[in-house]
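I'd like to ask you about the structure that follows.
Every protein chain except one is present and positioned as in the full complex.
Per-chain numbering from 1; labels A, B and C assigned in written order.
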Amino acid sequence: MRFGPNEEQAALRTAIREMLAEHANAARAAYSRPDSRLWERMTGELGLTAVGVPEEYGGTGANFTDVAFVQEELGRALAPVPFFSSVVLATRVLLESGDAGILLPDMVAGKVLATAALVEAAGDWTFAELSTTARPDGDRWILNGEKHFVTDGTTADVLLVLAHAPQGPTLFAVRVAARVAMDALDATRPLSTVILRGSYGDLVGPPGGALPVLDRALRAASIALACEQAGGAAACLDMAVAYAKTREQFGRPIGSFQAIKHLLADVLVDNESASAAALYAAWALDHAPGEAPALANLCQAFNSDAYVAAAKANIQVHGGIGFTWEHDAHLHLRRAISARALLGPPEAHRERIADRILSAPTGESR
Amino acid sequence: MRFGPNEEQAALRTAIREMLAEHANAARAAYSRPDSRLWERMTGELGLTAVGVPEEYGGTGANFTDVAFVQEELGRALAPVPFFSSVVLATRVLLESGDAGILLPDMVAGKVLATAALVEAAGDWTFAELSTTARPDGDRWILNGEKHFVTDGTTADVLLVLAHAPQGPTLFAVRVAARVAMDALDATRPLSTVILRGSYGDLVGPPGGALPVLDRALRAASIALACEQAGGAAACLDMAVAYAKTREQFGRPIGSFQAIKHLLADVLVDNESASAAALYAAWALDHAPGEAPALANLCQAFNSDAYVAAAKANIQVHGGIGFTWEHDAHLHLRRAISARALLGPPEAHRERIADRILSAPTGESR
Amino acid sequence: MDLASTPRTEAFRCGVRRFLAEHLPPGWRGLGALSVAERARFTPRWRETLREHGYLGVAWPEEYGGAGLSTLEQSALQEEFVRAGVPLLPLPTDPFGFSLIGPTILRWGTEEQKRHFIPRILSGEHRWVQGYSEPDAGSDLFALRTSARLVDDAWVVNGQKVWQTAGDSANWIFVLARTEPSAARARGLSLLLVPIEQPGVEVRPIRTLTGEAEFCEVFFTDARTDAGHVVGARGDGAKVALTLLGYERGAASGALYAGYRVELERLIELIRSRGLDADAGVRRRLAWCWSKVEILRVLGLKTLASVQAGATPGPESSILKLYAAEYHARITELALDLLGSDAMVRSGDPGAAKIGVDPLGTPNSPSAWQHAFLTARAGTIYGGSSQIQRTTLGEQVLGLPREPRPEGGRT
Partner (left out) sequence: MDLASTPRTEAFRCGVRRFLAEHLPPGWRGLGALSVAERARFTPRWRETLREHGYLGVAWPEEYGGAGLSTLEQSALQEEFVRAGVPLLPLPTDPFGFSLIGPTILRWGTEEQKRHFIPRILSGEHRWVQGYSEPDAGSDLFALRTSARLVDDAWVVNGQKVWQTAGDSANWIFVLARTEPSAARARGLSLLLVPIEQPGVEVRPIRTLTGEAEFCEVFFTDARTDAGHVVGARGDGAKVALTLLGYERGAASGALYAGYRVELERLIELIRSRGLDADAGVRRRLAWCWSKVEILRVLGLKTLASVQAGATPGPESSILKLYAAEYHARITELALDLLGSDAMVRSGDPGAAKIGVDPLGTPNSPSAWQHAFLTARAGTIYGGSSQIQRTTLGEQVLGLPREPRPEGGRT
């Protein structure tokens, strides 16, 4: 029984941390925009595109906790790389669709960067009012519509687009489409609008069968995002603790005051909870799949709140200095606020938990 | 401009406080049951049955802030007297009904103790599913049904009962009915079940016109209860502060620790808010009646939460000693929990506030 | 990550389930479903059954009459018992014997002490309570004043201890007393084992805010105990006493989770029975409670994994304590909110637990929830208040600086 990384996972985590530390020192400014050079190194030297991907597609094996530890580390450093978009979101959509063979080997090989373009109006994670349409045109499909909040949408080579086909909601791989960068509050994760005007798409998964595919894929994405959030929250706590140990006020380190100490102790408890919940959920995705849907909602709701709380506490502990542009504290607050909205708000996840609990027969509300 | 008691109000407040202190010292055990001797003194020596009642009925004048200051003081001491039941609830029902002349002079004179019997099922403050009925029988009416959570129901001479008459919801004054004491969590405010089996009642107010009467009367009762809650919260803070100044741990008074100090500072802020809101609402009832409905919901919701928070903080600060039966801390927690439920839960009051805000035209959401 | 249950643990769990199915009375619905009288009849008989089948002292080495179970097995055992709503430590004094003084004697005691005391805990002949807390010490354990001095062959104990659960049925008490008056605060204490049934010891019940006598206080006036009844070295009492607190929190986390699950199921029933399952506020608060309980399960797994890997439980155990206490304060308050006006009136049977979480079968009554709400206040106070836990976490886990000592303060 082990709760935590195995040797390989720990080694990869260390390698990522070292590369990011080096990179951050070399080019702090890069944190305000996506960094293709960093991503090339992570792909080439660390092989991040293969993490968690089944061996048949060239990956290191279908072990979602591998993804979890990488996400936690990337979240800790606010790394501006498309791991979540391509290796988590797009990869999980492809794997769940049953059509992974068409793209995944190229993605693992680092030849293709992908993402998913799903949402239209703000917050519409039920996909009930899809206005993007797809109509058949020989072997291919022609898509029309607009997608918003597409992560890494401007740099991706392939977009996995959800559209309404005659058979119902369906996924398509689109290579050519207009993309307009949105002005993201969290500049470390670029967002785009994708405009489809007669764009060609190739079918991914069964026609009309997108929703169950997305349900499963977003479950994994929620868990992976929760790992990233736990990593971000941990970074906030580390920063706040380090500052509280050295900053003096009234002749004492501020960390000796209970107001600071207890605030950070509460953050610690939430962070430990967030990290444990997300890692366990990642493990459950492979080993206890029955638990995964509820755990995905749980850790997405809990970790969203925990990260925002940690980011706020970090600024509060830093005082004025945490309020400056030069300090990283606000980057975490921006990431925390944005990540909370990325896959639907905590309240929506809690609502789904309540649905599940209250519709289950007594004694089986897990 | 004055925010606070005038000279007469301050003098009455002091007199009440002194009488209660004397009484509490003489018979601490009385706090676990209603105390008729104390009430007789309060009626005789202090004239509490006349407070806030218009002069035409023998009262000291229709000034609801008089009631507010008395309630705050009684709440502070957890006084086990029927002031709220008779001088607030029943009196306001009578005044709003237009039929005050039939009973109020005797109540002011201390000859009759009254209360109101309104609720049936738990939490039904909309009176939408009234099962108590009234049918005419000559000049009088015959009532059948059961009422619960009737404050001071066992000792009251007259019960103002809400029943469904042929004309609709109607109020009746009932003198003879079976009463069964309920086992109240807060023993300082007795609750009863009233059983009406062919009991005779006299009409109070217009037949079928009870709901608007109750709406206005409960508005006043909510504000008066909020004053009582503010007084209780203030007592909790006083106790906690006094203890924190003297109790030593780790070689220091515990009040010197920020964990305690800041906890109590937050209680102070909430208490100041609670007291100001309730007193202002009481003033508005007479002088800015347009604001009163919203303020009644506001202070009932806010003060319910503030009192519970203060009572919990008081126990936390006292530690083990606050957990004993002999210490007054738990009496306040019991009162706070019970008072929060007495006129409907905070969530229901907030829901009514939201109703009002969201249905008002923009710019007039007060 | 490797959290799969081993075949050995699963087999053990099956054995436990089989034992319960065979030995629980027919139609068993949980200890909470018994009346007070039924409980009084059931409990001692059940203890005998456990003893006959080797379910007492399961953590202890077999040579001292224990079952030598691994931490994982203990955890599974505790969890299954909680799920079935039946006690693993039936007497009110058993938790102190089996979870506190027993392990302490096994860890620090002499061979003679082990041979003498351990079998008597198992048999129930010795019924233990704790003697750590004092009225003036509170959260500040090292400020305690009860003293003991060696006179001829016996310790002579004077002072007062407080907050003994089950004090009325105990006949032994382990007392943290100041034996070295000249030593510094933390170094002057020793842990003594003192028989209660003697003239110098008086036990008085304390009526708590629930109105019941859940606790006692114990007065020592020249009370005596054998010179050999000190556990560990003289002056090492603080170390001896504190060693096991963290460990106990770790090993019991599975049971903690299972207990909260049982309680949460009852809350869900309450929501359904009152038709509140469509109330958006209630739904979100329920989802929050459920999440906290599930996270507790995961935190428990993490602790178990670390204990199993040989880690000594440290100050991190304060996380579980703080987490559980604050959660329990919240869920019991939610329950009172759900009760609406009924929260104002005591009705229905109260729960079976004197303090803590009520067992399976407890009625969904206002009285039971009121009692749980009131005693949940104590959860954030006893065993180190939430404030103390936060200080421990801040200083010992996060490494934040300690408060400066007051100039005139004790050291």
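Note that in this section a contact is a pair of C-beta atoms (placed from the backbone, for glycine too) under 8 Å apart; a residue touches a chain by one contact, two chains touch by 3 or more.
Here the structure is a predicted model, which is why all the values come from computation and not from measurement.
Participant: Sort through B:L38, B:A233 or B:A282 and give me the one touching the missing partner chain.
Facilitator: The one listed residue touching the chain not shown is B:A282.
Participant: Among A:G61, A:G98 or A:G319, choose the residue that contacts the chain missing from this document, as touch is defined above.
Facilitator: Selected residue, touching the omitted chain: A:G319.
Participant: Given that one chain is not shown, which residue among B:R13, B:R41, B:R175 or B:R350 touches it?
Facilitator: Residue touching the chain left out of view: B:R350.
Participant: Quickly run down the residues of chain B that touch the omitted chain.
Facilitator: Considering the whole complex, chain B reaches the absent chain at 1-6, 65, 68, 237, 241, 244-245, 252-253, 255-258, 260-262, 264-266, 268-269, 272-273, 276-277, 279-280, 282-283, 287, 294-295, 298, 301-302, 347, 350-351, 353-354, 357-358, 362-363, 365-366.
Participant: What residue numbers in chain A mark contact with the hidden partner chain?
Facilitator: So the residues of chain A touching the missing chain come out as 119, 122-123, 148-149, 182-186, 191, 247, 249-252, 257, 259-260, 308, 312, 315-316, 319-327, 329-330, 333, 337-338, 341-342, 345, 347.
Participant: What residue numbers in chain C mark contact with the hidden partner chain?
Facilitator: 279-281, 284, 403-407, 409
Criterion: only the chains that are shown with their structure count from here on.
Participant: Would you mind checking which pair of chains has the most C-beta pairs in contact?
Facilitator: Highest contact count belongs to chains A-C.
Participant: I'd like to verify one number: the distance from the centre of chain A to the centre of chain C, where each centre is the average of its C-alpha atoms, in whole angstrom.
Facilitator: Going by mean C-alpha positions, chain A sits 41 Å from chain C.
Participant: Which positions in chain A touch two or more other chains at once?
Facilitator: 257-258, 262
Participant: Can you tell me which residues of chain C touch two or more of the remaining chains?
Facilitator: 387, 390-391, 403, in rising order.
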